[in-house]
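Every protein chain but one is kept in place in this view of the complex.
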Amino acid sequence: MSSNKLDAKIPEGPIEKKWDNHIFKSKLVNPANKRNYRVIIVGTGLAGASAASTLAELGYNVLAFCIQDSPRRAHSIAAQGGINAAKNYPNDGDSVWRLFYDTVKGGDYRAREANVYRLAQVSNNIIDQCVGQGVPFARDYGGYLDNRSFGGAQVSRTFYARGQTGQQLLLGAYSSMMKEVKSGKIKILARREMVELVKVNNRARGIIARNLTTGELEKYSADAVILATGGYGNAYYLSTNAMASNGSAIYRAYKQGAFFANPCFTQIHPTCIPISGTHQSKLTLMSESLRNDGRIWVSKKKGDTRAPSDIPEEDRDYYLERIYPSFGNLVPRDVASRNAKKVCDDGRGAGASGLSVYLDFKDAIKRDGENVIKEKYGNLFDMYERITDENPYRGPMRIYPAVHYTMGGLWVDYNLMSTIEGLFVLGEANFSDHGANRLGASALMQGLADGYFIIPYTLGNYFASNKFEKINTDNNAFTEAFDKAQKFFNKLMTIKGARSAEDIHKQLGRVMWEYVGMGRNEAGLKKAIAEIPKIREEFWNNLKIPGETNNVNVELEKAGRVADFLEMAELMAMDALERKESCGGHFREEAQTEENEAKRDDANFSHVAAWEYQGDNKTPIRHKEELTFEDVKIAQRSYK
Amino acid sequence: MGGNSGKKISLNLKIYRQERKGIKGKMVDYLLTEVSTDMSFLEMLDMLNEKLIKDGEDPVAFDHDCREGICGMCSLMINGEAHGPEKETTTCQLHVRKFRDGQTIVIEPFRAKAFPVLKDLMVDRSALDEIIIAGGFVSLNAGNAPDANATPVPRNNAELAMDAAACVGCGACVASCANASAMLFTSAKISQLALLPQGKVEARKRVLDMVKKMDELGFGNCTNEAECEASCPKGIKITNIARMNREFLTATIAANN
Partner (left out) sequence: MSKDCCSSFWKTSITKKVLMSITGFILCLFILGHLIGNSLMFIGADIFNNYGHKLMSNPFIYVIEAILGIIFLTHVYNAIKLTIENYVARPEKYYMKVRSGRGATFASSTMIYTGSAILIFLIIHLINFKFGPVYIGTFDGTQMRDLHKLMLEFYQNKLNVIFYVGLMIVLAIHISHGVWSLCQSVGFNFDPYMKYIKIKAKFFAVLVAVGFSSYAIWASLQGGF
């Protein structure tokens, strides 16, 4: 059903004027009054750190929470490739409009136009801001910023800092944050995990956090809560996410009434290092910039056990170049991933497990010389060799897709506010800008856009438009949330079964990858929906956590997160089942063209699915936010 | 799969265990068999922990997060070297194939007065954040920045700045330094910002503030042994320390002039 509970609050006017109009119409908080507001920000990745520093610069008091020992460790740090902006420095025909268009198209027309346009608009300010902070972007010999083409874009709009762009941008945002810690406007609360959202009079007014060093539960109150906790890709156990990346903050907010939008939209990244055995704890991504020069192939023969060097040219199938002659190896991520799975399912995969494809630099090395390739990709090649013990200069690398990013997340309106008043959600944790598939180098852009340039305006408007009664943590709501959290941890500790949280998480991951992975179908999804509650039951009956609650207890931390994944996974499967179309990263095998391409169903599914929690073991309600496209012409995506 | 896949070895682990902050710990021996050489070092510890949990013992606490060598959260002294024996490699990127069957591996936390142990191998490295808070930033508020290409930066400077900026803040430099000095960490940030026009404006104040904070936190003094450089997983060079020293001296001499 189309829901009147979902008002996206998209401003009036032509798309290129919406954001400016909105800023102008937004109410302002008097500079002297800003110091009277306190904001809680959970997560210190690109979105959280940039929001924290900017809000503090404006004069708000910020409490910044992170799960790691320092805000600098957030997983944004692992992004390698780059960040997009419509600067058009290379003079190759880029514009805000084109970046907007590419992003909507890349997202397979499942994103909100107005949000995406705004993202493209502020993209340029981000680059200015980062350069100003001292982010050492790559430069040409004239000293000007260098750009490269990235992940399916036909213009060079990606700014980069070697293969460590995410790291450098995060350290830039982190340094801005540290500047405000010095000024006294930000307080860092590291090694803390949010366990409950606290609502007072239906507004988000605080959180309960667990101090991971002492095990104590702590109460924090504020005038607004911002979640910037990243994605929930670890529901699959194996993903490129960091070990501690989790969906608990957004999931617990969901249980308090925040709608969860498009939970099934996950991105599977095509260029990851393949799994080497059952001990595997995580997957490592290699920048997809590798696809600029590397050629992807498998053997034409099924079950070919020859070493790659023994497979002659005529027996190699450069399948992406064959199927998509104009984009070749640079097709979007979902297309590249799905094709890799297809050739492997076909029995033509490489390696002992048959679950990988070759990424070959032989021709690039021949064309440009080993030194040029080394300069461009040296650190990636080194990393590959370190992990696999295979030398990529001598023979082809092997890659396989892995879960990488979740486009889905908490539903937010144009102001980035969720369905809970005063609860804002930024970055990967929200659903807003990438539709059903995210383009390469756009995650960094979105995180920083939300934090540096959007939330400062929309949060001010929220404060100025509402009256806030003074509250503190003695309020009943805090006591209740505190008790609830305590009960939750005590319950986990008293199971005293036989299996570790990790072990059960792995079991969940296998089900998710098998049935809610790259290719989904009705039977598989139903199977997943039947299986997941069984694993959940196993978890609550047979979990084992050594140690105690009032100390560092890594197993207890993990268990808390797995408990949420076990519920979230079911929601993801339900959403995937309901969306009976293929779009972007969501590929329903029932919905494909004759050429095995994703087939959208715009008549029935041109909407955002936002799920409303109804209580434990009750089916959540699926709301719809219809998507209308006034400025982008909808077309079947084609990369041929 | 990996070059030597399928190989299984046994390892004798000697691990520092400390129940909680502020108490004394001890070295404990563990025998781990059937360890695949394709495992990463941390996956080997995962395996040990899985075994300990099964046996009803407390698993070994250690810090880690991204497991791809970039977040800087993993640490560990492995056989007397920070991040183990492999050059320019974090512990999470070290693999079991670098060890022999039956080898004894000593695993300890990073040690320094400024890095108190929280539990087992987990240490508190927030002192490094404190150093950055003292001045490791450019005082630029969002919205103020001029166009990114308004100030060209010589490519060489940008490259050197990037070399320094690659620091992941893991603290291996402190751990491996005979004096537990944080000079390499501090100098990396000072260098990065001093090399760029954007950071030049407050360079003098920055170096004085950061060095002062570094000293206050109880890190030792540099004796130019370069063990920090040798153990740095990101190859940060001690020429950054020389640059910091230069910056410090010019800042001191030029102060108030």
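To keep things simple, chains are lettered A and B as they appear, and every chain counts its residues starting from 1.
One rule holds for everything that comes next: contacts are C-beta pairs under 8 Å (C-beta built on N, C-alpha and C of every residue); 3 or more make two chains touch, one makes a residue touch a chain.
Given the structure is predicted, the values throughout are model-derived calculations rather than measurements.
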Query: Any idea which chains on screen the missing one touches?
result: B
Statement: Where B:Gly6, B:Gly80 or B:Pro146 are the choices, the one touching the absent chain is B:Gly80
Those residues of chain B which, in the complete complex, touch the missing chain: 14, 16, 27, 77, 79-81, 87, 106, 108, 111-114, 117, 176, 178-181, 183, 211-212, 214-215, 218-231, 237-239, 241-249, 252, 255-256
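Here is the rule we go by: only the chains that are shown with their structure count from here on.
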Task: Round to the nearest whole Å and give the separation of the Cα centres of chain A and chain B.
output: 27
Statement: Interface with chain B, chain A side, in the complex: residues 50, 53-54, 57, 68-75, 77-78, 87, 89, 125, 127-145, 161-162, 164, 166-168, 171, 174-176, 178-179, 181-182, 188, 190, 213, 240, 242-244, 274, 276-277, 279-282, 284-285, 351-353, 383, 386-390, 452-453, 456, 498, 500, 502-503, 544, 546-547, 551-552, 554-555
Query: Hey, which residues of chain B end up touching chain A in the complex?
result: 1-5, 19-21, 36, 38-40, 42-43, 46-47, 49-50, 52-54, 56-59, 61, 63-73, 86, 89, 93, 95, 97, 118-119, 122, 124-126, 128-129, 132-149, 152-155, 158-159, 161-162, 165-166, 168-169, 192-193, 196, 198-199
